[in-house]
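With one protein chain removed, the remaining protein chains of the complex are shown where they sit.
Take a look at chain A:
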Amino acid sequence: MSVLASHDLIIDVPGREGGTPLNLTIEPGQKWGVLGPNGAGKTTLLHTLAGLHAPRSGQVSLDDQLISQLRRRHIAQRLGLVFQDRQDGFPATVLETVLIGRHPYLSPWQMEGAEDYARADAALERLDVAHLRDRLVSTLSGGERQRVAIATVLTQAPAVWLADEPTNHLDLHHQSAVMGLMAEQAAEGKAVIMCLHDLNLAARWCDHILLLYPNGEACWGSRDNMLVPSALENLYRQRLAVVEVDGAPVFVPIKG
């Protein structure tokens, strides 16, 4: 049973003609990595899968229903998005920011209850930002804001995670911790789709890979079939060396 699927989907990237129609089937428990160079349309793809951006053609379905026909509130109860850019200009504390993850579940007259606060606090704890609870988000560092954003989606507790570069701004320890969280979510039966720039994180943590080329062509499949050095060199137009560390391939760009 697929939780999220695309049917002959062509995403709407300005100035691009066509591309490979995407027929993705994403099942609970899978961890997808979307790889591609700058401007290939990774973010546009995620927003299209979330129903925030209209596709040029084709459809996206969530729980076998067309996402274009679902109400946003219903979508938000099933699908959460970690954005690459955030607007932190308007003041809000870390706790207030994380609590908005409960918005899709509360009726207009309802206040957040003890359970909502418990979830928010657990998420803050999990992302190692509990000590920043009462700080204004605008005063945090980039990496701390990134962890607050992920904590917000964790509070939202969606069945589908769409994470746009979840390791952005994070130090090595927190990169590993966040990828561990994604793996944990998948193990609990959530579907996780991540745009990644780091091939090695994808090689280590993802079980499915989608390669997105700048001209709109794409191919996808299981990690071992996709992470072929020649295909990746073609994707990034960069020569790569491959070594194996800790049971996973590590790709290193080489000069020239």
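Here is the rule we go by: a residue touches a chain if its C-beta (ideal position, glycine included) is under 8 Å from a C-beta of that chain, and two chains touch if they have at least 3 such contacts; residues count from 1.
Following the convention adopted for this analysis, contacts and distances are computed from a predicted model.
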From "Cytochrome C oxidase subunit IV", "Iron ABC transporter", "Cation acetate symporter" or "ATP synthase subunit a", the hidden chain's UniProt protein name: "Iron ABC transporter"
Selected residue (touches chain absent from view) among A:R16, A:H103 or A:H197: A:H103
Selected residue (touches chain absent from view) among A:L52, A:A157, A:A231 or A:V250: A:L52
Sole residue of A:N38, A:Q87 or A:S230 that reaches the chain not shown, by the stated touch rule: A:Q87
Candidates A:A76, A:L140, A:A159 or A:A202 - the one touching the absent chain: A:A76
Hidden partner interface residues of chain A, rising order: 47, 50, 52, 71-77, 80-81, 83, 86-93, 96-97, 100-101, 103-104, 106, 108-109, 111-113, 156
